[in-house]
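Note that this complex is displayed minus one protein chain, with the remaining chains in position.
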Amino acid sequence: MVSEEDVAHIAAITDVGVDASELKLFTGQFNAILEYFDILDSVEGGNGEPVGPTNIFREDVVVQSLSQEDVLRNSTDPEDGFIRAPRVI
Amino acid sequence: MEKTFTFDRPDPCNAFIKICENITYGEGPLSGISVGIKDNISTSGIETTCGSHILQGYIPPYNAHVVTLLRSAGAAIVGKTNMDEFGMGTTTETSSFGPTKNPVDPTRAPGGSSGGSAAAVRSGLVRLALGTDTGGSVRCPASFCGIVGLKPTYGRVSRYGLIAYANSMEQIGPMAANVRDCALLYSVIAGYDPRDGTSVDKPAPAPVSPVIAGKKIGVPAEYFGEGVDPAVAETVTEAIEKLADLGAEIVPCTMPSMKYALAAYYVTSMSEASSNLGRYDGVRYGMAPEMVQPWHEAFSAIRRSGFGEEVRRRILLGSFALSAGYQGKYYAKAQAARQMVRDDFARLFAEVDIIAGPTMPTVAFRLGEAADPLSMYLADILTVPANLAGIPAISVPCGEAHDLPVGLQLMGRHFAEDEILSAALAYEEGSA
């Protein structure tokens, strides 16, 4: 069972704003879904041996970068070649 | 020599998010053939939204590998097709740009998440379309709209430029009204791409011809079990009998791992998605953030307003499944279950050439019918095993139930697309 606090905590670490009205709805849905996921409890073992493609590398050869114009094109109000972001400190 | 393609058809089903102006095409195997591209595939200079407000206005500065291949094959790219937001849905109703209607019955959903591509093909707006299939998103709408859709082997088609939902499972796949067209598009997009580290270097696909005689077809009991509409099961059973009539040997079998498949799929896809979708914060592209403090609030606000409810639900659940204290219970167990699914297929494919069953347990849903999230997820039960194991699977129309299309699903060994395309062609043409 997850609580509304659990959901609020996850919302905080994922920067997914969840307001009070949604918290109840999400919590109820999550418990139904997680209860379904509990079937995995009867699976033996954990992550196991990793599988998949192995040793795919590229050579250390320079490829043309995007133009600064293309890099900035999709950002809002770039300044002197920099991209703007909310202040972090 | 670039030529101009004229496209002035109405789109009453809302199959497209964007129809291109100044459509051109060149020489090649797809010269002048109209193609729709799902809106999670990057198109240089053409807005690519993934069906989400958060990417509105985003113009990729580069082409996905498949788009480059289509262009050099001479295709006329008509536009970007509608989809469930970031591929997260089974109806195309979670799109930020309104639902797509099923051309077969406009009161029905086309399935999802590649519903726009399926509707565009079914209504004849384009001859070919690209969809993407993470847990059935090509095959489900193909089944619901009565067209052909192929999910290739994982690694067969480059994902470079495909906007990720669940990287370890998804593939771009061809959709068309018939098997030959589907195979044609597949032959153009399949191939090795060094820019995708999971791409596999294999010889080009062989031309398809109707071949089914002498093939062993496994039919797992689980594909006709609880939750499968009996009318759908009956239609598909008849289709499998037709394959037997054409000379295939039918082998009843079981897939015990099926009981874990859906949970394994959702835990894995939500976990990967929660990470993939972290980058949508408005800084580099898409909706612009308010420069407010603290900055977490700026990010939360934009992700709150830019993402729809289903996307936020999956980000939260996926983050939960990866979080400290829960990873062992959810993510790790899902990987173990995924290995069981691979093992089941490996065991079966030692005995049979193809595995057959329904693509979807039901026919197309009514628009707005989707109730709670969990029952929506359950609809993917028959398609997710192929994604978990990375094997190719095709949905081919096989008649109707409740006057709506039903899809026959054929799954093959890794990189045996030719085999399932040939079998599907034999079924479609009624010859072997």
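Read from first to last, the chains carry the letters A and B; within each, the first residue is number 1.
Following the convention adopted for this analysis, a residue touches a chain if its C-beta (ideal position, glycine included) is under 8 Å from a C-beta of that chain, and two chains touch if they have at least 3 such contacts.
What we mean here is this: contacts and distances are computed from a predicted model.
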Of "Heat shock protein Hsp20", "Aspartyl/glutamyl-tRNA(Asn/Gln) amidotransferase subunit B", "YeeE/YedE family protein" or "Binding-protein-dependent transport system inner membrane protein", the UniProt protein name belonging to the chain not shown is "Aspartyl/glutamyl-tRNA(Asn/Gln) amidotransferase subunit B"
May I ask which residue of A:1, A:20 or A:62 touches the chain that does not appear here?
A:62
Considering the complete complex, of B:56, B:167, B:209 or B:237, the missing chain is touched by B:167
On chain A, what residues meet the omitted chain?
9, 12-13, 15, 50, 52-66, 68, 71-72, 79-89
If the missing chain were put back, which residues of chain B would it touch?
40-42, 48, 50, 55, 58, 60-62, 64, 159-164, 166-168, 194-198, 271-272, 274-275, 278-279, 281, 283-285, 291-293, 295-296, 299, 319, 322-324, 327, 331
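The working rule: only the chains that are shown with their structure count from here on.
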Chain A to chain B: how many Å between their CA centres?
21
Counting only contacts in the complex, chain B reaches chain A at residues 57-59, 61-62, 155, 168, 194, 197-198, 200, 259-260, 262-264, 266-267, 274, 278, 281-286, 288-293, 295-296, 298-301, 303-304, 307, 309, 312-313, 315-317, 319-321, 323, 328-330, 332-337, 339-340, 342, 372-374, 377
For the complex, which residues does chain A have touching chain B?
2, 6-7, 10-19, 22, 26, 29-30, 32-34, 36-37, 39-41, 43-48, 51-53, 56, 58, 66, 70-71, 73-77, 83-88
